[in-house]
Structure formats: structure tokens, C-alpha cells
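One structure follows; several queries about it will come next.
Of the protein chains in this complex, all but one are displayed in their positions.
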Amino acid sequence: MATNIQEAALEVHDDHHHGPLKHQYEDIDQQNETYIVGMWSFLVTEVMFFGALFLGYVLMRWEYSNDFYISHFQTEVFWGGLNTTVLLSSSFSMALAVHFAQLKEPKKVIAGLCVTLLGAFCFLGVKSHEYLVKIADHHVPGPSFIPPAGTTHNGSQMFFSLYFMMTGLHGIHVIIGAICITTLIILWAKRKPVVTEDYVPTEMVGLYWHFVDLVWIFLFPLFYLIPK
Amino acid sequence: MSLTATQVEAIPEKKNYLNHDHTIWSWLSTGDHKRIAIMYLFTVSIFFFMGSIMAGLIRLQLISPNSTLLEAETYNKVFSAHGIIMVFFFLLVVIPAILGNFLLPIMIGARDLAFPRLNLLSYYLYLAAGVLFLTGQCFGGVDTGWTFYTPYSSMYSNSQVALTITAVFIAGFSSIFTGLNFIATVHKMRAPGMTWFRLPLFVWAMYATSIVIMLGTPVVAITLMMVVVERTTHIGIFSPDLGGDPVLFEHLFWFYSHPAVYIMILPAFGVQSELICAFSRRRIFGYHFVAFSTLAIALLGFFVWGHHMFVSGQSMYQGVIFSLITFLIAVPSAIKIFNWMATMYKGHIRLQTPMIYAISFMGLFVIGGLTGLFLASMGTDIHLTATYFVVAHFHYVMVGGTVTAFLGGLHYWWPKMFGRLYPETLAKYTAIIVFVGFNVTFFPQFILGFLGMPRRYAYYYYYPELQPYHIMSSLGASVLAIGLLLPVLYLTWSLKYGPKASDSPWGAHGLEWQTQSPPIPQNFETRPIVTDDVYDYSDDENEVYDQPDVKQKPTPAGAH
Partner (left out) sequence: MANHSPVGSQHHIVPVKTYLVTWLILLVLMSATIAASYVQLPGVGNNIVALIIATIKAVLVVMVFMGVKYSTKLVKIWAMIGFIWVTFIFGILIDYATRIPVSGFNSDFSTTVPRKAEVAGQPSPPQDQSTGYVAPTDNPKLKAQLGQ
């Protein structure tokens, strides 16, 4: 049998690595590329995750188009627009944080991340305000649900069901993102080599955050901007 | 170094992944793909045992037409538990998580999977899902069947649907993380010289499976989550009660669950290719065809889900298209079968235990696949929907396919995993017992289904003529049970008393046979460089073949 294993002219690693390189990789480039591929594969699963909900939305809107049209006046375009602005801006600051992580400038990275985190909290604040308004208006599906005037019970309830499910799932993603960003800020503040010597962990959180932004880009017109 | 068996016993055991650290904690916190595979092997076996007990109860119940053993409600819970355990806790994980985890990095010449800690997390998620599911069972179980069809699951069922679905959801994420890990590993961790077309077909199969997991599993995860939300908070889009559409659930569920059968069978194809090549001593016939048919099945598998819904009120036109694509997907599966047969043709076939499993796989899978065509054509499907014909069909594919391939693979790689040989003659007879028991169990079910026995029925006292077939099926099940129990016994026995295996007891080709048995923690002493083609058996007509007596060949690695 032909020989498959030959003495490789490669350096053997120390088992006790201190830097960001993990033992299963040959070099940092391989590790970084692998992490990015892994993260993108995860984002593909996330896209599929939301995809099913978007399908549900399209189907229900097709079935109850009039109810959806009337019900959507209950969402306020001001708050939706504000949240869009907040998320787009936080995506921008996240991109800057990754940029400075590549340049290894910790202070600027932390600043960028803090702005992003602030955006996340802003978004969640606005969102909870909107939820509270809907709860007060009895627009939460269930026994206490009161459909807006001119809609059928089922149709408008479906609108709000989808509204709460989709924005709720998105909100959960925002919360997870905020937790990741907080962790990242702590790591940067402590100047841990796992982030300072390698920009990819920051980049991965960045990708996740941009994805959260991406979902919102579609949610916004679908729930707030059915033609006025 | 050529040592006799006694000399091998005399020297202290070499350092390997099993003995380099003995503490429990070193197992529970391990990132080593090999140890995680062993942990999966243990856990999955327990679930398989539980699922088999449920199957046994079902077969006992159906011996009599009068529902003598279980009440109808209990029966519902028993077949649901059987289905859920076998699908979500056994079939979806068994080959990827055990053989895939163990072999994928070794086969491509990597030290570990790309994300060892994610791998461990996916094991614990699987474990948590299992515990949650069993908790649900303790609180009364679930009676919806493994498909959780709405509106029954979302409105009417009074069993532990929410808990069970959450468990399945978590198991789904375990599967997703395993898939991500495999994708990143195959893309980025291959050894120098290990090009895409030098990959063993098992790796191709794991890669295709991972893509299906990545694209399909999230859909069912969110769908099932919506059922839970609907059940608990009445915010939902499936219940007609809320103005929703239960058929949408079926669409979304089968959008995943048809590809899921490819998550179960593609790894089996991969194992099958390895076994056929190794025991026919030939390079696989049409390597590229087999590799690409794997991908074709994975991708085409996403466009056939509607064949589960021919009688669910879906559009007739869509039904026709789904029927057509379902026929089409038989083509790549047939390509594989023909390629395996062509590989065996004029090969030097050795009827070792794994090869017996491989050959029985081909027979059983062909029956399973061809009966699928009856179900794929809309006309016959109306007669056969929800009968035992369907049950027999998917058991032929899932048990006859996946379980047989898993057993074959387990026997093939067992010496690599634990460095011990099992009693070959006993194993051969066991393989035959499994084959016979399986056929006696499930072939009568085709007839039962054709005669109109519906699936999921606790009794059939309006039609006692069916009883002989049921009795035959139950008899077969007990033979099958013996066939499945025996490997547990002799494989466990071999762990301590089995003769030591050499590094390559089958004289097979591939990187995994060039490391030590069992492998060292980092798999290879030095990074392998691949210089020859996959399944290159051309130059080993007279290869030393040292099963079952132990003859150490000089290993080319110069490793020890």
C-alpha cells in the first residue's frame, strides 16, 4: 500500500498555546477561515429559521389582506423608523469596531462596541414601549383580544400573532446579540489575547449583529409600511 | 517491528485516546472528537434500547386483534414514543454523531473537528433533549405521533406535547451544531494532498448530510416552536381555531422531514461505500458518480416533501409535480446501488461481518426504495396512505438501511475505535439473524398494508383475518431483538477479552487505517500528506490480510 503518511516538514506545535491559535489548526489563517465558514453556515441556518416565519406571513397576508391592511395602522411608523435608524447605525458602529479590531486599536474597538450595545438597548426600549402600547390596546392575541374596528377577529388576530412572533423572535436575537457584545467588550477591556491578537471573534459577533439588522430590514416594511 | 501476539500483550499499552487520561472529568469535559463519539455511542444505544422496548410493546399488542395488552390511549403514547425516540434520538444522530464524529477528522487527516467545544456542546444538547423528553414521558408521555400534526398537537392533545417538542427542538440544535462542525471541518481542515476527489465517500456523505441539516433543521425547529407557542399562549398560525392553517404545518414539517430521511440514509450510503470497497478489494466504480449522486440526493430531497401530503388537501397540480420529482430522486439512489454492484463485480469479495451487513443493506434498501415508488405515485398512494405499507416501506429504508449500515460500520471500525477484535463467527451469524429477523418482521407488513391495516391502530377486531400476518411480524421482531442484543453482548465482551487488533485489521485503504488502533489523542503523530488516490487497491492483490489472528504489519508512518 502506498504511503499516505509522510514526515511533514511542518513545525510541531506546543501543546500549551497561549495565543488565540487552537491546537487543531495549523496556523492562524486556517483557524480564521474556518471560523468564518462556521459562522456563515450558522447564519444560513438562521436565515432558514426566519424564512419559515416569513412564509407564514406571506400566506396569512394573502388570506387576510384587508385585515392586515387595517390592522397595520396600529403599528406606528415613527417608532419603527426610529428602530430601523438605530439598528442601521449600530450595524455601522459594529462594522467600525471590526475595522479597528483588524487595526488592533482596542480603545476605538471598545468605543464602537459600546455604541452598538447602546443601540441594542435603545432598540429594546422602543420595542418594549410598542409592546406595552399594544397590550394596553388589547391587541395581544388571546381571550382579551379586541380587533381594530373594521377587521375580522381572526384576520387581525393573525396579524398580531405574526407581529408578536416575528418581532419577538427578532427581539430574542437582539438580546443574544447584546449579551455577545457585552462579553466582547469585557474581553477587550481586559485586553485578552483571544480578541486583541485575532480580530475574528469580533468579526463573528459583528456578522451576527449585521444579521439581526438584516432581519429587521425586512420586518420593518412588512409590519409598518403596508401602504398608508 | 514484527511482534507475535504474546509480545504485544507483554509490553504496556501504548498511549491512546482512551487511556491517556482516566478521570471521569476528562471524559465529561473532553473536546476530543473520538471521546465524544464514544459518549454518543453509549447514549444513543440507551435510546435505541428504549425505542426498541416500545417497538416490542407495539408488536406484543398487535398479536391479538382485541387490544389485550394496552389501552388505545396508552398505545398511542407507546407508538409516539417509539417514533420520536427512533427518529430524533436515534436515526438522525446515530451515524453522523458516532461514526462521523469518530472518523471524519481522521479520514481527512485532521487533528480534530474544527470546533471541539461546539461538538461537546452538541453532545450535551442532545443529552439535555433526551432528559427533557424522558421527563415528558414521566409526566404522561405524548400521543401525537412523531409528526406532531396540528391542530391535534396544538389544540386537542392532553399530553406532554410542549415538553416533548421543546426536547425535539433542542435535539435539532444539537444536530445543527454537528452539521456546522462537519461543514467547516471538511472545507478547511483537510490534510495537504487531500483534495475533494480524494475524500473517502463517507466524508462526502457526511458533508452532504451536513448541508441538509444546515438548510432543513432550522425550518422544523421554528415550526415546532410555533406549535409550542400556539399551545401555551394561543398565538399561532396553524390552528383553524385561530384562523390559521394546519396544512401549512404539514408543508413546513415535511419541508424538513423529507430531507431528514436523507439525513438518516445518506450517512448509511457513505458507510456502505466504504464497506463495499474494503471487502471487494477494489476502487469504487464511478467515484465521481457516487460523490455527485450524494449531493444530488441531498439537494433534490428538498423538492419532494409534498408526497407526504397527497391526501392532505394540497393542490392536485402540485401533487403531480411532487410525484414526478419523487420518481426522479430514485435515479441517484439507483446510481449508487448499481455502482456498488459494479464495484463488487470481479472483486475479491471477502465475506467478513461488515460485508454481510453491506450486502444485506443492498437487498433491503432496494426493497425499501422500490416500494417507495408505489407511495410516490398518487393513484396507489391514496390506497396505501397511512397503512402498514408505509410503515413497512420506511422501516425497510430506515432499519434495513440505516441500522444495517450502522451495524456494518460499527463492526468495521470497532477494531479502530477500541483496538479489539470481536468474535468473528458469532458476529457473522448475528448479521444473518438480523437480516432474517428483519425480513420476517417487516415483509408481512407490506401485505398487511395492502390489505388495508391502518397504521397507529391499537386493535383490528373487525378484521381478524389480519392476525396471522401480525403474529408473523411479531415473531420476526423477537428474532430481530435477539440479533440486535447479541452485538451489545459480544462487542462489550470484546472490550476486555477480545484479541488485540492491529492498526489495519482488514487491510483496508484510507487514512484511518494508518494511525494506531485505538488512535492517539491527536490522531496522527505528524500531519499526514496524502499522495495516493482514494480506495487505491490496485497494488495489493497479495496484501497481508490478518483477520482474525494478529499480525503486526510494519506501519509506514514510522509512528512507533
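Note that the chains take the letters A and B in the order they are written out, and that residue 1 is the start of every chain.
Simple rule for what comes next: a contact is a pair of C-beta atoms (placed from the backbone, for glycine too) under 8 Å apart; a residue touches a chain by one contact, two chains touch by 3 or more.
Quantities reported herein were computed from a predicted structural model and do not represent experimental measurements.
Engineer: Would you write out the residues of chain B that touch the absent chain, in ascending order?
Structural biologist: The list for chain B reads 155, 187, 215, 219, 240-241, 243, 245, 247-248, 251-252, 255, 302-303, 306, 313-318.
Engineer: Can you list, in ascending order, the chain A residues touching the missing chain?
Structural biologist: Residues of chain A in touch with the missing chain: 11, 13, 21, 26-29, 32-33, 36-37, 40-41, 43-48, 51-52, 54-55, 58-59, 62-63, 77, 81, 84-85, 88-89, 91-92, 94-96, 99, 102-103, 152-155, 199, 203, 206-207, 210-211, 213-214, 217-218, 220-222, 224-228.
We adopt the following convention: only the chains that are shown with their structure count from here on.
Engineer: Per the centroid of Cα atoms for each chain, what is the distance between chain A and chain B, given in Å?
Structural biologist: Comparing mean C-alpha positions, chain B is 34 Å from chain A.
Engineer: Write out the stretch or stretches of chain B touching chain A in their complex.
Structural biologist: 105, 110-116, 118, 176, 179-181, 183-185, 187-189, 192, 214-219, 221-223, 226, 229, 233-237, 242-245, 248, 252, 255, 509, 511, 514, 522, 524, 526-532, 536, 539-540, 543, 556-559
Engineer: With touch defined as at the start, can you tell me which chain A residues reach chain B in the complex?
Structural biologist: Chain A residues touching chain B: 1-8, 10, 12, 22-26, 30, 33-35, 37-38, 41-42, 44-46, 48-53, 55-56, 59-60, 63-64, 140-143, 152-155, 157-158, 160-162, 164-165, 169.
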